[in-house]
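First comes the structure, then the notes that go with it.
With one protein chain removed, the remaining protein chains of the complex are shown where they sit.
Each chain gets a letter, A and B, in the order it is written, and its residues are counted from 1.
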Amino acid sequence: MKGEKFINPSRIPSIWCPGCGNGIILHSVLTAVEELNYSKEDIIFVSGIGCSSRSSTYTVFDNIHTLHGRAIPIATAVKLVRPEKKVIVMTGDGDSLAIGGNHIIHAARRNIDLTVIIFNNSIYGMTGGQFSPLTPSGKRATTSQFGNIENQFDAMKLLKGAGATYLARIGTYFFTQMTKYIKTALQHDGFGVVEAITQCPVYYGRLNKMATPSDMLLWQKDNLVFKDRISQEKQEGMDEKLLIGEFANENTPSYLQKRKALLERI
Amino acid sequence: MNKTVDIIQGAEACAKGAIKAGLSFFAGYPITPSTEIAEMLSVLLTKEKKVFMQMEDEIASIVSIVGASLAGAKAMTATSGPGFSLMQEGIGYACMTEAPIVICNVMRGGPSTGDPTKGSQGDVMQARWGTHGDHAMIVLCPDSVEEMYYQTINAFNLAEKYRNPVILLTDETITHMREKVTIDFDQPVTLVERKRPVITTDKPYLPYGTFDDEVSIIGNLGDGYGTSITGMTHKEDGFQSPIPKIGEPLIKRLSRKIEKHADELFEIEQINPTAKTLIITYGATSRTAKSIIHHGRDDIGLIRLKTLFPLSDETLIQATKNADRIIVAEMNLGQIYLETKRALACTSKPIELLSKVGGALITPNEMLQYIEGVK
Partner (left out) sequence: MKAKNIVINSKRCKRCGLCVTICPKHVYSQNEADEVVIDHLDQCIVCMMCQNVCPDFAIEVEKENE
């Protein structure tokens, strides 16, 4: 099947729990890479720490599993040293928006040429189920056992404000659209982010009464709404973090393009 | 030889040394008193079409130079105390992944925000042990603007050879001072490059299982060999492993690859080696010791540590064997003093500490009065 040739067979089955959606995202990224005719040598995978970030280690590409929150500055450096390569960041909601929050907004501001896949399972999975900046209000986690009273980021709005030029949100239920958005992000010059909502049945699901992977996937089908299929008023009347689709697709000079112009000028 | 006689700043010597060594990626965040290094490199690197990045903080700076290094660049950052503290996790990541990097820490008054515009030697132990876990560190300490140039080049060479971070530990005094140098900036220098793997089709490539004197031979990210890198304890193919039988030899090798070369790495300068009273010091404080010796005190000897770590106990024991009185002089509350006591414990020689903190250098008068016992 598509994408499979980029999996290192000696490293799977993965550590992900049965039904965890992370493998679906990995499959989608690898499918996108194959459909765009990239070869093994064209790609460098960079990941942080967390369940999301184990994804890079299952592949045959040059891959670097870094520190919690720091995948993006490392990917920035790798891209600047090897600008001819496609650098893909695999990160999570905690990795990119909590500890890594500062780095992602500056990378967006720089419009640095990277493709960032945020595995949004709305929880900290690897450490056992604590709440994240994307855990919805009222939901239970091991550190919000009476219900989360914190607000959440809308990552699309946050990153748009920071200057990201390609933004899309999707869910693991929607494999075909997810692959399509990832392909667009890969071909985008500048900072491209795909936030992929994914299921964590063992922690998020179990703590919030959606204990089976199927329950969580069907929740996506019933609750996530493609933004271009409903009116503006309806969008503003609902929890906008449930909207999926493309939120930005701008063609402004990327960091590498500006750097090239600078070097020609001096 | 075409030596240039010039008066330049320590920071400039460092920047020029880095360029000479082949620096192709600098990432940093401004912090007094290291900022001049970044400012100079922002011009020098851009003119050479190499990469200068001012990152959003010191954490981004240190991790990005690790990434750049693992992608094949010679990479460096420059910082001071508070930034050095922020960088510790990233430094450990470079140790575990065997990434050659150079960190210039320009020591200033601490702890915390301290005194940004004054020198100190308070980060010595932090340079050795700042990052968590067992690891080795190479720490160099220049005492003049001219030596900044050569030790910066040396730092890059050692980083490439041992695939480890090398800390160029200087201070505000040496970095901000301007003094005469006689350097031929065009003269070629010997540069060390990291070893490259030989990829064959008959056996799989093991980035952490192919060695040269226990230093891993790792493909650069982007070479397309399928190099797999992680900060977790890992197997020879680079895949993480929690098994103690895998982790223990790895952790030991990462330290041993450097510690076993302590005798060659530990460099000292000796003046009046047979003197009965010896001062052991380093960096800016050496200038004070050299000053009193050069003003006619052949009865006082100096052991100047050019390398702080790894410290060769044997070298120190040999160098102090004639002395009756050993005084460690430093601008902290006794960091190399404790190391000296440890190294010379078997000799039972008494070791004294002449310490000064707060930002002012130990003056020649103060050092002489201490030696003479004058209050």
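Criterion: contacts are C-beta pairs under 8 Å (C-beta built on N, C-alpha and C of every residue); 3 or more make two chains touch, one makes a residue touch a chain.
None of the values given here were measured: they were computed from a predicted structure.
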Of the chains on display, those the missing one touches are A
Would you mind spotting which of A:Ile24, A:Leu67 or A:Val89 touches the chain that isn't drawn?
A:Ile24
Note that chain A touches the chain not displayed via residues 1, 3-4, 7, 12-14, 16-24, 26-27, 172-173, 175-176, 212-214, 217-218
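Heads up, the rule we're going with is that only the chains that are shown with their structure count from here on.
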Chain-centre distance (mean CA atoms) for chain A and chain B, in whole Å, is 38
Report the residues of chain B in contact with chain A in the complex, numbered from low to high.
24-25, 27, 46-47, 49, 51, 53, 55-57, 59-61, 63-68, 70-73, 75, 89-90, 93, 97, 219, 221-232, 239-240
Listed in rising order, the residues of chain A that touch chain B in the complex are 8, 11, 40-41, 44, 46, 57, 60-67, 70, 73-78, 80-82, 85, 102-103, 106, 262-263, 266
